[in-house]
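Heads up: the structure comes next, in structure tokens.
Only one protein chain is missing from this complex, and each of the others stays in its spot.
Here is chain A:
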């Protein structure tokens, strides 16, 4: 399951690095991210603002804008094992113009403006964004914007595209789609706009949907409706979904797998049950503890993570979380950059409590100074403590 060789793996992100060039030098926004996305499963990427989750999502489709650029790593999109067979679904994907590719493609190696990446965008992988008001063009009709998405990848007439747009609007729960297809986004409510975005993203039956905080800008009721809609569409179409959020409640509701990000790294990933019930990384534990619970004693202060996220331009050496970590090991955590450690059951943790300091030198490690310490007994002891929790 963890190796990523099975047929259900859609997309693998390996050691992805995206940097932004600024006046103060290069700032790494994504610093070696590993993710695995599977068919029919939802991966939630959680983390605080600025941890690089959105940039990771945009890097997958080469949508990072200058001064940002991908500086390393691979984004492997695997071919659909039963391409052609799955098209029967909603009737219109059978008109797909360009044949599906048969070999894995490294999207990170493609030119951001080239034809190859454009064929993937919207067809194999599509994306919805946080602000439906700002993400739709306000001066083009809804039907025009959806129809355009269909016509980029499918050789259909405008009339047919319009018919398909109406059908899609119906599927995402828009009332009287024949009328609303001719409206402008500024005439719709926030929830309706996000439904339009979803209809647009689903128009070419993508295998993967990347949703970048799609419910953050919506009120709670609408948020719940959109979440239900996305979960339902994902299940019916069997597509993979990458869902970016900072809301642990949302994660609990829709995730199958979770990846926790902190300052450009995935610090822990695994299935939602494993991560929620037995969080391993100190950051994940702290995050979960800081969620307010119904029925908890009211006078207890809600635990918060002390300190603030370091400036990505001045990344500390070693573990980037160590200054805020209750289990930080002096002399070790400040020198060794924790590598991803497989801890069984498809889980990965980037924390020296679980190993990784045994003189191994990941390429970006600072000077190998971690060798000075003798971490083995200590790590073992700490790890045992963690497991006992």
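Note that a contact is a pair of C-beta atoms (placed from the backbone, for glycine too) under 8 Å apart; a residue touches a chain by one contact, two chains touch by 3 or more; residues count from 1.
Definition applied: contacts and distances are computed from a predicted model.
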- request: Report the protein name recorded by UniProt for the chain absent from the figure; options are "CoA transferase", "Galactose/methyl galactoside import ATP-binding protein MglA", "Antibiotic biosynthesis regulator FhaB" or "ABC transporter permease".
  value: "ABC transporter permease"
Residue of A:38, A:53, A:78 or A:123 touching the missing chain in the full complex: A:123
- prompt: When the complex is taken as a whole, what residues of chain A touch the one chain not shown?
  reply: 58, 61, 63, 65, 113, 118-123, 126-127, 129-131, 134-140, 148-149, 152-153, 184, 186-187, 197, 200
